[in-house]
Each structure stands twice: as structure tokens, then as C-alpha cells.
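For this view, one protein chain was removed and the others were kept in their places.
Our next item is chain A:
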Amino acid sequence: MEYVAQQMMNALAFGAEYALIALGLAIVFSIMGLVNFAHGEVIAVGGYTMVAFAALALNNPFIVIGGAIAAAILMSLLLERVAFRPVRYADPTTGLLTAFGVSIILQNVFLLAVSPRPVAVTSLYFLDWPVQLLGVQVSSLQVFEAVTTVLVIVGLMLFLKRTTLGLAMRAASLDFEMVRMVGVRSNRVFAVAFMVSGLLAGLACIFIMARRGSVDPHLGFNPVLKAFVACVVGGFGSLPGAVLGGFLLGAIEVAMLVLLPQEYGGMKDAFVFGIIALVLVWRPDGILSPPTEKGDKI
């Protein structure tokens, strides 16, 4: 029983991390149709910021966490301004290639400017200690991760429901031009989307770093790939879909880890993606794909 509960907590924690990153991808995709593969490098920038703080002997945890999140937000805004604004109204393929280009450039910058090898970041180990939750021993980090993700989802929902800018972002996912025609400045909508996306990357960065304890130039690749899969399963462009996809992917991964016999352990990912493929056969557009416009209503 305790083993099952622990594994469920694992699944929840993995799922929470994927959901955070997937939301960051989905929010940008929903308004500009861009699959931002440079999102992983935004996460890595957060990690390298922690390295820089450690080198400056700034070990206050609030400064480290706040600094990493701020760096991720600034990086995300910078990418929007420098790389994505010029291709804003271009073909989606152009945006995709731009994102890949930015990703490669940034990885090489990390490689040349810092190191091709992992750099240790130890200032976040304090986040991880064993706790008893309803009689089950889990890691505090997992609890933080799940709670943070829930808070982020609630916060995002309130933002999208209650503020004019939030309404504009929801409307923009359907008809951006019309949003401009009610007078909402498009630059502001894009900037907020990238800011939220950067904030989510920064939060994900905290948890990834607290668990791994090191940063390398390719840090972001795997999480973003997983988050991309989560988005596809959940329905690309749908924010609830991104969350659902993230948690589903976390659950499937942990389930395969637990259920597969030892000798099949190496094939975990094959089974995971096999299940994902089956889900997509069942719902080709993802589970919660956003409704498509079916033309004018007469």
C-alpha cells in the first residue's frame, strides 16, 4: 500500500513538472502558432544563473530562486523581441525553424561560454528532505512540485478569466486580428504570453535543478521533448490539454517503470510512446483539442 502511494506521488511529481513545461509551450502556441523548442534553453538559462550566483557567493535561497526565475522570464522576453517578433506573422514552419535555430545557438553559447560538461549547483539541495504525508514517506520536493503546479494552474485560470489581458489572450487563440481591432495592443499580448511562459520555465528550472543538482548545455532538451509529447496528447494549443497531457505522461512513465519486468526495463520509453500512440489513434487531435472553427453561423 505504501509502495503504491509512493509511486503515485512520483507520478504526480513527474506529471507536475511536465505540466509546467507543457503549459509554457501551449500558451505561446495558442496565440502565435509557434512551437517554441527554445523553451528548454530558457530553463537552462535559469540553471546557469544559479551557477553564476554560486560563483558570486550569493547563496541565499530566496536570491537564487528569485534570480533564476527572473532570468528565465527576461530570457523568454528577449527571445520574443529578438527572434520571434520578426517572424510573428510568417508561416508556422518559419517560426519552428527559428525556434530550432535559437535553441542550437543558445546551446553552443552555453558550451563555449561555460563548459560542455555538467556544472554542479548545490544551493537547492535544502529543498529536498523526507517527509511523512498521511503515513507515507515522500520527498518534500515532490510535495512542493505538486503544490506549485496546482497554484500555477489556479493562478493562470484566474488571470485568463478575470483580467482583460487574460480575456485578450484567450480570444487571441481564436482570432488575433479581431483582438487588435478592439484596440488591444498585440505587442502586449505577445509579451505577456512569453512572460508567463518564461515564469513557468523558471519554476520548472527550480525543480529540475533541485533534483539533478547540475546544469549542462542540453539540460532543457529532454524535458521540453516530453512536454511537447504531453501537449500533443492533450491537444495542442489547449491549456487544460497541456496539463492533462503532462500528468498523463507522468503517470504512464511511472506505471511503466513499476510494472515492466526487470528484463524489459531498457524498453521503458518504447512502451511509453507505444501507449501515447494508442491514445492518438483513439483521439488523433489530442484528448482536449481546442474546437475548430467551422465557418460562419447563419
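In this text, contacts are C-beta pairs under 8 Å (C-beta built on N, C-alpha and C of every residue); 3 or more make two chains touch, one makes a residue touch a chain; residues count from 1.
Going forward, contacts and distances are computed from a predicted model.
> Just to verify: the chain that's not displayed, which of "Glycolate oxidase subunit GlcE", "Amino acid/amide ABC transporter ATP-binding protein 2 (HAAT family)", "Two-component system, OmpR family, response regulator" or "Fenitrothion hydrolase" does UniProt list as its protein name?
Its record in UniProt gives the absent chain the protein name "Amino acid/amide ABC transporter ATP-binding protein 2 (HAAT family)".
> Given the contact definition stated above, which residue among A:M8, A:A90 or A:L167 touches the chain not shown here?
Touching the chain that is not displayed is residue A:L167.
> From the list A:P130, A:G183 or A:P284, which touches the chain that is not on show?
Of all options in A:P130, A:G183 or A:P284, contact with the hidden chain holds for A:G183.
> Considering the whole complex, not just the chains shown, which residues of chain A touch the missing one?
Counting only chain A, the missing chain is touched by 164, 167-168, 170-171, 173-175, 177-186, 290-291, 293, 296-298.
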